[in-house]
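Let me begin by handing over the structure; questions about it come next.
Only one protein chain is missing; all other protein chains are in place.
Going by the order they are written in, the chains are A, B and C; count residues from 1 in each one.
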Amino acid sequence: MKFKLERKKLVQIHDLMVKSRVLEERLIRMYKQNDGYFWIGGPGEEAFSVPLGLQVRKGSGLDHDYLHLHYRSSPILLAMGAEPIDSMRQMKNTATDPYSGGRNFGNHYSKRDWNVVPVSSTIETQYLTAIGTAVAQTRKGCKGITIVNGGDSGTAEGDFASALVWASRPVLPLPMLMIVTNNGVGISTPHCNQFGGDSIAARGNAFGIKNRVINGNDVEESWFALEEAIRYVREERKPFLLEAKVSRLYGHSSASGANFVPGEEDCLVEFEKKLDKAGILKRAEMEKIREEYNTTMLEQSKQVKTEPAPSGDTIYDHVYYGQKGRYW
Amino acid sequence: MKFKLERKKLVQIHDLMVKSRVLEERLIRMYKQNDGYFWIGGPGEEAFSVPLGLQVRKGSGLDHDYLHLHYRSSPILLAMGAEPIDSMRQMKNTATDPYSGGRNFGNHYSKRDWNVVPVSSTIETQYLTAIGTAVAQTRKGCKGITIVNGGDSGTAEGDFASALVWASRPVLPLPMLMIVTNNGVGISTPHCNQFGGDSIAARGNAFGIKNRVINGNDVEESWFALEEAIRYVREERKPFLLEAKVSRLYGHSSASGANFVPGEEDCLVEFEKKLDKAGILKRAEMEKIREEYNTTMLEQSKQVKTEPAPSGDTIYDHVYYGQKGRYW
Amino acid sequence: MANMAQAIRMALHYGEKNLGLEHVFGEDVGPPLGGVFTCTQGLTTTWNSPLDERGIVGAAIGLGFANVRSVAEIQFCDYIYNTIDLLKLGGMSTWASNGDWPSPFTIMTPVGAGIRGSIYHSHSFDAMMTHIPGFKIVMPSNPLDAYGLMLACLKDQNPTMYLKPKALLRVEGEEAIPGEPPLTAEGKKQLKEMIDAPLGDRSKWKPKWPELQDYTVPIGEGKIVREGSQVTVVTYGRHVLIARDVADQLRQEGISVEVIDMRTLWPYDWKMISASIQKTKRVIFVNEDTEVTNFGEHLLRRTIEEHFYSLHARPRLLAGAHVPGIGLADNLESASVPQMADIANACREIVQEKP
Partner (left out) sequence: MANMAQAIRMALHYGEKNLGLEHVFGEDVGPPLGGVFTCTQGLTTTWNSPLDERGIVGAAIGLGFANVRSVAEIQFCDYIYNTIDLLKLGGMSTWASNGDWPSPFTIMTPVGAGIRGSIYHSHSFDAMMTHIPGFKIVMPSNPLDAYGLMLACLKDQNPTMYLKPKALLRVEGEEAIPGEPPLTAEGKKQLKEMIDAPLGDRSKWKPKWPELQDYTVPIGEGKIVREGSQVTVVTYGRHVLIARDVADQLRQEGISVEVIDMRTLWPYDWKMISASIQKTKRVIFVNEDTEVTNFGEHLLRRTIEEHFYSLHARPRLLAGAHVPGIGLADNLESASVPQMADIANACREIVQEKP
């Protein structure tokens, strides 16, 4: 087989996929060592989400892309340049956690500088808040788009359909890339028992929304599908619905043990096989990358343990913007 | 043109359509004469809804059809045998109102003997409660089905999509006839501005739900489409989505004046033309039917005015089943 | 002489012109109707949303993230109950991001009974809404406050909930909105001709707006509507007018009633309420939401916390009966929400009560 992407890009993607995987494994370890109360994350979605993160028009305000993400989006954030240690801070709920100051579970990002709106645990509500930034981006000449992702089971919530309705209104089509990462299951419930029809993407048809199903375990298929979808949304200022089949490599969350689940396709393994075969990267090089990340992140996790916990008297801070302390 | 239905059925349908129209016009008059605070109803939906009411398997319990209706369903109820005077009682909010005891707006039916669940003003929630009776009717050997109707704009609520998801689950398909009466507008908002795609019915496709769009202003088209759909649901125990294009002849409700709106197709006028042409009923006969209903219903409306209002000390009655008076 | 619907419309117009208001939307909010209560007629940024409250609130939150000013309407608060999770979400974004994201957006919705609205056009929303942290919540009782509170919302960096007492939307003001035509019959007619959409075809109609001025009612400030010395009645929305009438009536019986219009439900003007209670030693909280887990119970609890030992009589709550809805028939509605006579009687009773 031959890659279409150039070597540099492939190496970059691989690096970020490893970084992202190592981070998740570190977070799981932290959980198991009682340095965190709960783990949930994105191992198994790297082949799709790293290419996504790299293609985001990153920045703040309407001319950049807004991201309404769910709780498996670490590869997106790392590809955008987030620091692994910050994820560990959130895992350990330290006061230094830049995403929530120790208030929220891990993998609940929030970064205003990059238009990453606060991740909420509530399944599918991100498809509704996405409507708002996308409406804002219908402003004339605006270059940014709105990107939203979520799981397959969550599309049973009416909110997913609401987004289809709002995105495709003839009087105001929205520049919105709607992503569904379909891992075939929601916690313990298989997708195939719960959904009639062939694909989730096909729901776009009745609304005239362009849509497509892809293998999200394949880096290049993901890259180019995203490129096409993002270009379409950015230029046509119309919605696109992209369903990516992905894996869930460590089960749902720490509630189900957070152990590696054999039998699922591992996109990183597959990608490394191909890189090796194509002579882009050697096994040893790849091992080394992983080793290095392992070492740094282990150090970082130790560092995080030394950082302060938020204090109880801060609970009222920021109920309102700029407000601190009890206000009533 | 030639009718396919036999004369007796046509005459019966016509009679019920007139009855239903006269009732709505009477209710509007009552509203305008201050014998009621609010009018909303179904004039313009008779050609579709009378055939529906006549084909319902009427009765109580699982082996009969459950009806989860919205506020334009008077033709369905009259076709099932409801008494016009009872609608006037609800309009006048008398204690004798059998549907709500003077609590609810007119055209908010509820009749347990006939499996007509309480109509709620909340748009689209009926598609959710319908899931429940349909799940109940998956019981082995059960003959009843669940029928739900609602307007076109209301399908923007996620609840409509929820019903599609639940009705088409591979592990438990539901015997549910989902009807959308599409009058092209919601209060003041045209359908065509708000919805991409060609039809509402097509949303069924992505779920593998059989679906069809029909002209609900045509009696026979409605009759046979309903016959087919009901048979399918009853025998296959699977969902069917039927979209009927209908008219809204007196505007949205009394809030928009409740005046006749010219320009919309009037199914009763069309049907009478055809009946006349086909020699099924003569103009004079049809006039007479209308006259008679006019006279009786005028009398009934006078009767209703003499009936008692509910008393203030009953407000707590029936918060719980069988409970009367303040209970806490 | 603007009525409250006109006042809200003018405030939104002021917002479009001066405060960067960019989207006013909701069911039937745009042309031709301009809202089921005409509050959004003639504006330039209005549009009709799909019939989907969850989408509406979600869109409002998202617009807030984008820092694009919006006012979203829920047609009746009776139909807001499918969005409570979203209101919680909207109220939490700044806090959950530890202060990173401001979240400016306004939701407005008509509330309350008093118009024979039956089960689904009579709900109150103050109880549930005050239980949801993160919003500022206002509710005007007259056109001038309606104008000033809307401007306050439009200037705030936080989610704001603007409750419109629907029974008051047609009630005219006694105080001038800065810039509106004179408060005369002539001025009233003039305003109507300027900004009320005509009957019939409106496609070519454009409003002529008066030269409106900035006027803000600061969030968090109540108003003493009647001064009195023997009992404090604390209320908001349409019951302000009723309580005021009660005060005027009881004055003739020699009973002196102080009436406080809270105007802001959260965060509320405890200083004003507390000072009044300290003065009168007797307090009645009035609202029309159902009485169990009711916002008036919160106010009463706080009263007990701070004034238990100095009260001269048992503090009271007058609120709606704990029933699933307001029945349509006159007797049912009257028996379900506090009436003028109920408030008057409670005042008479409490001033006579001796510990």
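The working rule: a residue touches a chain if its C-beta (ideal position, glycine included) is under 8 Å from a C-beta of that chain, and two chains touch if they have at least 3 such contacts.
In this text, all values refer to a predicted model and were calculated from it rather than measured experimentally.
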Displayed chains contacting the withheld chain: A, B, C
Options C:His131, C:Arg170 or C:Lys189, residue touching the unrepresented chain: C:His131
Of B:Leu69, B:Ile145, B:Val165 or B:Leu281, the residue in touch with the unshown chain: B:Val165
Where the missing chain touches chain B, by residue: 61-62, 66, 68, 97, 99-101, 103-104, 108, 110-112, 117-118, 120, 122, 125, 127-137, 139, 146, 158-159, 162-163, 165-166, 169, 171-172, 317-322, 327-328
Those residues of chain C which, in the complete complex, touch the missing chain: 54, 79, 81-86, 88, 91-92, 95-96, 119, 127-128, 130-131, 133-134, 266, 290-298, 300-301, 304-305, 308-309, 314-317, 322-325, 355
Residues from chain A at the interface with the omitted partner, ascending: 37-38, 93-95, 100-105, 120-123, 153-154, 156-158, 186-189, 193-195, 255, 309-316, 319, 328
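Keep this in mind: only the chains that are shown with their structure count from here on.
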Label of the chain whose CA centroid is most distant from the centroid of chain B: A
Between chain A and chain B, centroid-to-centroid distance (C-alpha), Å: 46
Centre-to-centre distance between chain C and chain B (centres being mean Cα positions), rounded to whole Å: 36
Of all residues in chain C, the ones touching two or more other chains: 50, 52, 54-55
Contacts with 2+ other chains: residues of chain B: 156-158, 193-195
